[in-house]
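Just one protein chain is left out here, and the rest sit where they should.
And then chain A:
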Amino acid sequence: MSTPTTSAVEPAARSGTHRVAEPRRDSAASARARRERRAAYLFMAPNLIGLTVFVAIPMLLSIVLAFFRVDGFGGYDFVGFANFERMFADPYFLSSLGRTLLYLLVLVPGLFLSGLGLALLVRHRFPLVGLFRTALFAPNVVSLVVVALIWQFLLTDDVGFIARLLDRVGLTAPSWLGDPAFALPTVMVITIWFSMGYYMLIFLAGLQDIPREYYEVASIDGAGPWTTFRNITWPLLKPTSFFILLTSTIAVMTGGLDLLVVLTGGGPANSTTLVIYYVYQQAFVYGEFGYAAAISSFLVVILLAWSALLFALTKGGRFSHAQ
């Protein structure tokens, strides 16, 4: 196959005019390159400024803050690693970390499976499919505070909607948000309900990227639904799965604070005090900004390590190179 580069150069060389035309063309190309470079920077600038102001600078300051004892009134004492030492000796932090790991172990697979399952259900066209997709995604467009208030209302002990519903079928509802044994599972269920529509949407996009021809060939070859899923859908969904695994882990570890603050306030008896809530409590309720920054920095390190591991295992999410 001939290339445009050679075909474009040859006529000029043959005509003997290249000595004059070449510098002019170089200068035009370089001006265009400069313009396009400028345009590229301009396009990047809004995001770059946003990331710098709202992510990079706070993150750096937070890491620096972790080495200080902060009194909350402008007093900073350098304490070295004292905040980190305190962290590993703090039973409240350690129990919140254990609770968060449990939360993570349930939530990440829960969000993954519910998102994938829903995406598989609504991937094909059928009557009212748009309505179903919208309904499943709808909780995502509502503020988490509103979601928390609605669920608080539904889950009220004895007289709440759920309690009355169960009462009608002869069951006694537990105190969903007042019993330490039920509070965290309740928060988990609400979080899955709230978030699964988002992950469904991401999976749906991944599913729609898979060429239809593969399924047609599999069908001609007599492959059943499970074989088709295992040999076509699942392998081709790996980059999407990687994305979901990574983002849901980060979201579960660092998100949902508003839900916890409104729904349970970390209680009853600390049973829903996850690490992110503990950070909030230390910083904004107790004024321990340095200690809160140390815990946040620890969280960032864990998440960076987890992300790096995932990237390494999957070659940056491009599984084909890894295999």
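The definition used in the following text is that contacts are C-beta pairs under 8 Å (C-beta built on N, C-alpha and C of every residue); 3 or more make two chains touch, one makes a residue touch a chain; residues count from 1.
The criterion applied here is as follows: contacts and distances are computed from a predicted model.
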Exercise. Just by its UniProt name, which of "Peptidase M19", "Cation acetate symporter", "Sugar ABC transporter substrate-binding protein" or "AIM24 family protein" is the chain not shown in this complex?
Worked result: "Sugar ABC transporter substrate-binding protein"
Exercise. For the chain left off this view, which of A:136, A:177, A:202 or A:237 is in contact with it?
Worked result: A:177
Exercise. Among A:93, A:199 or A:289, which residue is in touch with the absent chain?
Worked result: A:289
For this session: Using the touch rule from the top, list residues of chain A that touch the missing partner.
Result: 3-6, 29, 32-33, 36-37, 40-41, 45, 48-49, 52-53, 56-57, 70-75, 92, 149, 152-153, 156-159, 175, 177-180, 265-271, 283-289
